[in-house]
Every structure is written in C-alpha cells, then in structure tokens.
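Take this structure, written in structure tokens, and hold onto it; I'll ask about it next.
Shown here: the complex without one of its protein chains, the others still in place.
Chain nomenclature is as follows: A, B and C, assigned in order of appearance, with residue numbering initiated at 1 for each chain independently.
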Amino acid sequence: MLNDFLILMKSELVITLIIFILLFIKIGKGMKNENLLPLLQVLLLVNFIAGFFFNKNGHLFGDMFYTNELIVFEKNILNLGVYLISLLCADWLKKTPHLPEFFMLMLSALLGMFFMISSGNLLMFYLALELASIPVAAMANFDLEKKRSSEGAMKMIFSSAFSSGILLFGISLIYGATGTISFAELPGQLDGSAFQILAFAMLIGAFAFKLSIVPFHLWTADVYEGSPIATTSFLSVISKGSIAFVFIAALYIPFQKMFETWYLMLVILAVITMIIGNLFALRQQNIKRFLAFSSIAQVGFILVGMSGYPDGTTAVVYFILIYVFSNLAAFGVASVISEHSGKENIDDYKGLYKTNPFLCWILTLALFSLAGIPPTAGFFGKLFLISSGAAKGAYWFVTVAALNMIISLYYYLRVVRAMFMDKNEQPVEKIKTNSTVKFALILCAAAIVLVGLLSWIYDYIQSLMN
Amino acid sequence: MNLLLLIIIPLLTAVAALLSRNKQQVRWISFAGAVAQLILSIILYCAFTKERAGGNEAEMLFEQNYALFPAWHINFHLGVDGISIAMILLTSFVVVAGVLVSWNIEKMTKEFYFLLILLSLGAYGFFISLDLFVLFFFLEIAVIPKYLLIGIWGSGKKEYSANKLALMLMGGSALVLVGILGLYFSSGHSFDLLSLSKIKIAEDTQRIVFPLLFVGFGVFTAIFPLHTWVPDGHSSAPTAGSMFLAGISMKLGGYGCLRVAAYLMPEAAHQYSNIIIILSSIAILYGAFATMMQKDLKYINAYSSVSHCGFVLLGIGMLTTTAVTGAVMQMVSHGLMTALFFAVIGMIYDRTHTRQVSEMGGLMKVMPFISTVFFIVGLCSLGLPGLSGFVAEMTIFMGSWENASAFHRIATIAACMSIVVTAVYILRAIGQVAMGPIKKNQSQLRDATWNEKLAAIILVAGIIVIGIIPGWLNDLVRPAAEIIMNKIAGK
Amino acid sequence: MNIEPGLYHLLFISGALFFIGVYGFLTRRNLITILMSIELILNSVNINFIAFNKYLWPHKMDGLFFTIFIIAIAAAEAAVAIAIIINLYRSHKSIDVESAEELKY
Partner (left out) sequence: MPNATLIALIPLLPLAGFLLLGLFGRKYFKKSSGIIGTILLLASTVLALYTAYEYFFVYGKVAGSYQEIIAFNYTWLEFSKGVSIDMGILLDPISVMMLVVVTFVSLMVHIYSLGYMKGEERFPTYYSFLALFTFSMLGLVISSNLFQIYIFWELVGVSSFLLIGYYYNKPSAVAACKKAFIVTRFADLGFLIGILILSYSSGTLDFNTMIDTLTSSGSTQAKAAASTFLGASALTWGAALVFIGGAGKSAMFPLHIWLPDAMEGPTPVSALIHAATMVVAGVFLVARLFPVFSITTPGVLEIVGWVGAVSAIIAAIIACTQTDIKRVLAYSTMSQIGFMMFALGVSGYGGEAGLGYTASMFHLFTHAMFKALLFLGAGAVIHYVHSNDMRDMGGLRKFMPITHITFLIACLAIAGIPPFAGFFSKEEILLAAYHNNTAIYYIALFTSGLTAFYMFRLYFSIFWNKTPSPPGEGRGEAHHSEGGFSMMMPLIVLAIGAIAAGFIPFGHFVTSDGTRLESHFDLQFSILPVALGLAGIFLAMWLYLKQNERPGKLTASVYGFYKTAYNKFYIDEIYLFITKKILFNLIGRPAAWFDRNVVDGMINFTGNTTAKVSEGIKKVQSGKVQSYAIYFLLGVIGLAVLFIYAWK
C-alpha cells in the first residue's frame, strides 16, 4: 500500500518536496534570488526528468486518485512548462522580492493540477481545482505596487469563486440525481434527464470558465494583462493545458453517456469561442492582452479537436504539447522586451528587427506556430485538431474552423509586420538577453520546428491511449 | 533517381544561406544551389524519358513512400509523371533567373535569399508529392515567404498587398484543407493520391468537395473573381518576388486543380465544367480588357497574367486530352514568360525608377539588350509563333474545339478574341517604352549587367526552345494528361 | 403536531439561498459583501449535499464529506480573497468593486 502510494504519487510527492525545500529556505536565513533561481531551475529540471522514470499504472484511495501513461505524459508536459517558465521569466523573477513565495504558490498550483488530472472523483476534482486556482489568484497579485495587478487578482479570485460556486451546485445536483461522485460509477447512473443536463451545464460552465471558453472567458484578458508576465504565461499555458486534459478526460470517460449533448455543446461553444476570440484579438494593442485573446481562439480549436470523440484525445494532447512551446516562446520574448524596455504594446515592436533580430525570429516562429503555418509544429497540431473535428463529417463546422485560421493569421501577421516592415524612429534598443533565457528560447524554437516534423511523437502519444 | 534530392538540395541551400557570412557568399551559395537544382531537374527529365522509352508504363515514376503519421494514414509519398516534370523544370528555370535578378539586393540579403529558396522548396515539394496532406503542407510552405518578400522588400502599398495576398491565398488553402479532409473521410481514410484515384467517391460528396478544392486551388491561379490579389501582390512585390509569384506559385493552383480536383472527382468535374469554362472565359477576356487600361508596367503584366492563367483553367475545364495538355503547356510557357516579363520590368525600373508607361520612351536606344528581351517577351505574350505562348494557346484552342457543342465553341471563340486584345496592350506597352522619342532624363541609362543578361538569356532560351521544338514537351505532358482524361472520361 | 421537514423544503431553502447569493454577488458594490454572498452560494450547496445525503442516499456519506471540505476550502478562499482586497485597498484606496475597472475592452 505505502509502496504503491510512493510510486503512483511520485510526481506529486516530488513537487511537495520542492515546496518544502523552499519553505525551509524561507524560514531559514533565506537566499539571494541570484542563487535561489538557478537552484530552483535545477530542481525543476530534475523534477521534469524524474517524471519519465518509475511510472506505474494504478489507483489509490478507492479510485479517488488514479494514474496511467497518458496522465504521466501530461504531467511531464506541465513540468516542462513550469521549467521553461522558470527559465524564460528569469529577468522578472530575479527582480521580484518574494521569489520563494512565488514558486511555492506556483508549485502548489501545479500540485493541484496534478491531482486534478489524476482525480477519479468529483470531490477530489473539486479540491484539486481549488488548489490549482486559489494560489494563481495570489500569483496574479505579485506586482504588489501595480494597480492593475491587484485589480486582475481581484477579478480572478472573485470570478473563480463564483464559478466554483456554480460548479459545486452542479456537483450537488449530480450527487442528488445519481447518488455518486466517483467517475467510475457515474456512467452507470447517467441517463441524460433534464435534471442531469442542468447539472451538467453547470459543470461545463466551470470547465469553460477555467478554459476561458466564450462566454465564460471574460476574466481572462483582464487577468492576463494585469498580472506579471510569469503568472500570465503560467495561466495561459499550464493551467489551460491541465484543465483541457481534465476536461477531455471527464467528457470521454464519466460523461460519455451524454455524448449527443456535449458534442453539440462543444460545437456551439467552439464556433463562438473561435469567432469571438479572433474578433477581440484583431484590435488589441497590449501584447499580453493580444495573446490572451489569441489563446482563447486556440481553445476554440482545442474544442474542435475534443468534439472528435473518441479519437480526439491524441490530437488535443499533441496540440497542447506544441501550444506549450509556441505560447511560452511568445510570452518569453514579450517578457524579455517588457522587462528591459517596459514596452508591452504591439506598436512598440515596430522596427524591432533592426535591433533584435534574434528575438524577432523566435517570436515570428512562435506566432506562425500559433497560426498554424508550416513547417512549424503548430501546423500539424491544428490540422489534426481540425481533422478529428471533421471525423463526424460536419463540413460547415470544419469550414468555419478553417476560415477562422485566416482571421487569426491576420492578427498574427500584424505583429510580424510591426517587427519586420514598419518604420520606427526609436525602436526598442538592443537587448542583451541573458543566457538562460536565450537557451530556453532556442529550446522552444527547436521544439516548434521539430515536434511537428518528428512524426513519431504523435505516434507515441497515440500509443499511450491504450 | 531519388526525388528526395529535389527537396534536400533547396533545404541545404537555405541553411547554408543562413549560415553564410557575407552578402557575396549568400548570393553565390543560392546561385550554386539553384543551378544544382536546375541540373538535377534536367537529369530527372532525361531519366524519366529514358524510363518511359524503356517501356515503364507506371502512372508515376521514381515513387518513394515513407510512413509519416500512421495514425492518420499520412505517408510521405513522392512520385512524378510528365506533368510534374514539366512543372519542376519550369520552377528550376525560374528559380535560377530569380536568384540572378536579385543579385544586387542590399537590404537583408541573407533573409531575402533564404525566403526565396524556401519558396522554391515549397514548390518542388508540392509538385512531387503524391499524398494530399504532404501536398497541402508544401502548398502552405509556399505562401508565407511571399508575404515576407512583399512586405519587407516590396514597394508601394506593400503591407496592404502582402496582407491581401497572404490572406486570400490562405483562404484558398483553407478551402483546400476542408476539401482534402472531405476526401479523406469519404474515401475510407486515405490521403494517398494514387489510391484515391482508384476509389470512386460518392457523387454527392464530390458535389460538395470538388468546388471546395477547385476554388481553393483556383485562388492561387487567379480564378475569377478571386484574382484581385494578383495585381496588388505583383505590383508591390520585389522583382524576384513577382517572378516567383507569377512564375511558380500561380502554377501551384493550376496543378492542384488538375491533379487533385479534376483527377480525383471526374463526375463532379463533368458537372462543373461549364461553370469553370464560363469563369475562365470571363477571366481571359475581362483580364485582357482590364490590362488595356493599365498604366503601370507591373499592373499590365499582372492583369495579363490573370488573362493567361484563364487559359489554364479553360484548358482544364474543356476536359479533352489536347486541351489539358495545352493547359499544362500554358502553365510552363506562362511561367517562363511572365517571370521574364517581371525580370525585364524590374531591370527597367531599377534604371528609370518609374513603372509608369507614359514616363518612358525610346529605351531601345539606351538599353538595346533589355528592350530586345522586352520585345521578345511581349511577342511571346501575344502568342507569336516560334515562342512558347503560341504553342500552348494553339494547343488549348485545338483541344477546346474538339468539343462540338455550341457553348464550347462560343467560349473558345471568346478566348481566341483575346489574342487581338493582347496584341493591343502589348504593342501599346512596347511602342511606348522601347520605341518612340527618348525622354531626356533617360538618355544616360546603362544596359543590363552580366547577371541580368544571364537571367534573361536562361528564360528566353526556355521560351524559344519550347516555341521552336514543342514536340518534346508535348510528348512529355500528353501521356500523363491522357491518363487523367481517361479517368475523367470513365474509361 | 410537528411537521417533519421533507427534501423539497430543504431544496427550496437552498435554492433560495443560492439565488440570494447570486443576486448579492451581482448587485453589491462592496467587495466584502460580495465575498459574503459567495459564502451564501457555498452554504446553499452545503445544504443541498446534506439534504440529498439524508433523504436520497442515506448510506452514502459522500455528501457529508463534501460539505466538510467545502467549508474548509471556503475559508481558504476567503483568506486569499481578503488578502487581495486589502491589497486592492492599498492601491485603489477603496474596496468598491467599481473602483477597479481599469482593465477592459
């Protein structure tokens, strides 16, 4: 029993360990950021690598917690993401006065996500969800002196509290209707009655809120813009990825009985999300806000993939893997620039290529990957999402998705154009990017190119399915 | 003959160009790569003819097939037939010329050549891939470099044009994507062109998918009324950009229309052929008339490209072997011709710093070489015998006339009329630019430099060779066209 | 005579509580009050769980446990929320929700 406990919950335990290390460092004499950050980066790297070993399938606490190859892989993706963030946002992290706290919060959020992914039970899921979201609210507030930061945090905590209120109400109704909250027993009890659909709608609402699906997305942009860029990237990549994993798992396993219902829901939500997300992204000036809306549109595409039951999972996981690299690269460049010049507007990027060609190429690559332009991996990711969506033969649906790629292309090109083509009297001056950031950016760039072309990765994920 | 080389060489060239130290290195590296590619494609042609002569009747030769995404039955499947060979030859000619013409680009040279080579890579891959997914992959690879080429090195309202071009082409490829997926799911999960060609796709599926694919590819080859990216795009693009745009990437569309849309969905091709014919006839005449009113040399050639590419679609729409052969010939011919035309316009622009026809005159006196080439390309464009344009257009006309119905007859005659209009606008341009009294400020201009001369000569050679001995091209393309047409005719 | 309250009474109360909470959340301007209305929502959920547990599934204790956890989590949430509110007060000199509408569009 204890043996299982140690093996199956390995990744969670490692994270906890790191958190405790941080805690001790904090209550101990403390460390300078310059020394602490590298240590952390090493720890996270170790954690990431450790993720690949000693994995075992199984479940604990009477199905409350279960794990398998796919889940391990998903957790590894999240680990990788956190590691990359710790590298990419080094500039900001170095400056922040409360580095250990920040990481404690971030890692506990990560821990929450791990539990969430592994949760086999609505109670577990709820606890994990809260663990994954409350710390993020605190993280959002980490630019203590900035007004926007605290405003963002306020919006985050309140709307997430509201959404979890709705979620809980939904769960309670489900409990009332079926008498169980365990994923294993749910399918037997579900019959798609009106009462259950009401409950289910509330659940979807909560998922949609975290995944920022239109019309539950409104908090996203504000929080992204307000919070420090490390938090933003964490929100937009890690928490989105985790919630997507859970969402698709929840739909496919416990709620598969209600397929007809949630397929249509997904189709509707996907279409609205893609369109609204794109339309809002069109006219954004702040790069973080811009990326927020673009990520909303991306979620729309993820939903397209999810709708392809039962084969959607591979495409979704694959896409999120790529999305982690692309989006983090974009945020990384944005953070470097905003840290060194305090500029976060797309217009400030004009003429950037003159001064910082390296950053420009990385950002271009990242944006193309987000837009789904070959040969970047984003092309494949998006294509497989759309293909899975098309499996049900709804041409109009696929066409809408495909046409939305054009709108998104338009605003991604806006940034590229600003960097490469537009003239500017005082562009951002030459930036001396420190080595870790550079390393991380190159890592992302390489991944963006290779993950697509190395097609065995997709097959590997496919093989994890069964 | 390993087709992978066709992709690897440009790839290596591009990488080498990125790693190179100074501008001169970049130029020579890209030139070397382009020439290597040219030689390779000529070798490919010889090997192909040898195989055929050796009695190898396989539909595609030099096939290679690697599993890429087994989960989606996507294979990296390569192979060539006569049509693709013709296209590859065209591409390699244009690439060499393009590299030469942009020799004295000083701004971000490395990036420029990198994108140029990348674009050509996309084209090569597109022409040799037999798997729809891979085909689509290469199709899109060929789009974005254009955006950057126009946006960064372009002139005039370049951002607008670049955006328009990228978005319209992406829109086209989006339709193509949906069409391909439609084929994939309606054919029992296959992206493979050859195996798809063996399957009969349900008629009602065809009725949905064919328009998607045809219009999608049609956008690339300026199908009316989705041709408006052509004038803006060409006029703002740098010389080599327009050369590649008109010479290569507009051909991707025609090739796709034929190889994917028409070939895989014969019934639909029959059903829609009349619409295609109407649209293309409109494009031919209307493009020609619109050209008459243009004052900017690049606009003239852009609109005439709309008109000439109309012939390609007309040939495909006519659904006779001869017409389709003609369409392919027209693609090759127009590719060479229009690339040359843009090259010459670029040369003239570099010297006179204007593209307004009315602001030039009597250039024959100061730059005889360039003006002579301008004459030749103009005459080719108006279909003078002995130059490639004539061969292609006549083949299309003869092929179209094989359809005996009054409708086809009228369409053909309408298309024929364009040869007069073409003569009008070409002669107006030539008469104004090369002939007439010379303008004062232009009496001191120098003639072409070695690289420009070489570029022009290469393309002129191509035009004349096709024009004087078209037999080889005919023998190359016709069998392939026959296979396609037999499929469409249901034989 | 004493009336044994049935499931529907309780559900009615919880429903009422829920919508009072939602109403409060949507209309109040003071952040603390909004926080309180969230607590109302959560409590309505608690009542739901207990009621369902008692009347429908008396031998499955999931509802009961859930309630306990919710109460705990609510406390944590409130703690963070109040911390953020304090911070907001520092920067905005007000805990009025309408004072924090800088981020929009």
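The criterion applied here is as follows: contacts are C-beta pairs under 8 Å (C-beta built on N, C-alpha and C of every residue); 3 or more make two chains touch, one makes a residue touch a chain.
This structure is a prediction, so every number in the text was calculated from the model and none was measured.
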Item checked: Chains shown that the absent chain touches, full complex -> A, B, C
Notebook entry, point to check: Where the complex has a chain not shown, which of A:280, A:379 or A:420 is the residue touching it?
Noted result: A:280
Next item on the list: For the chain that's not shown, point to the residue among B:26, B:101 or B:379 touching it.
Entry: B:379
Item checked: Contact partner of the left-out chain, one of B:44, B:170, B:290 or B:480 -> B:290
Checklist line | Chain not shown, touching residues in chain B | finding: 164, 167-168, 225, 227-228, 231, 286, 289-290, 292-294, 303, 321-322, 362, 364-365, 368, 379, 382, 384-386, 390-391, 394-395, 397-399, 401-402, 404, 412-413, 416-417, 419-420, 423-424, 427-428, 431, 434-438, 469-471, 474
Checklist line | Sites on chain C contacted by the missing partner chain, in the whole complex | finding: 22, 25-27, 34, 97-98, 100-105
Margin query: Even though one chain is hidden, which residues of chain A still touch it in the full complex?
Written below: 154-155, 158-159, 162-163, 166, 194, 197-198, 201-202, 204-205, 208-209, 215-216, 218-219, 221-222, 260-261, 264-265, 268, 276, 279-280, 282-283, 407
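The definition used in the following text is that only the chains that are shown with their structure count from here on.
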Check: Line, ring, star, complete or other: which describes how these chains touch one another?
Finding: line
Note to self: With centres defined as the mean C-alpha position, give me the chain B-chain C separation in Å.
What the structure shows: 66
Next item on the list: Name the residues of chain B that each touch 2 or more other chains.
Entry: none
Item checked: Contacting residues of chain A [partner chain B, same complex] -> 314, 368, 373-375, 379-380, 383-384, 386-387, 390-391, 393, 395, 398-399, 402-403, 405-406, 409-410, 413, 416-417, 420-422, 455, 458-459, 462
Checklist line | Contact set on chain C toward chain A in their complex | finding: 18, 21, 25, 31, 34-35, 38, 41-42, 44-45, 48-49, 51-53, 56-57, 60, 62-63, 65-66, 69-70, 73, 76-77, 80-81, 83-85, 87-88, 90-92, 100, 102-104
Notebook entry, point to check: Where on chain A is chain C touching in the complex?
Noted result: 123, 126-127, 130, 134, 137-138, 141, 144-148, 150-155, 157-158, 161-162, 164-166, 168-169, 171-173, 175-176, 179-181, 221-222, 225-226
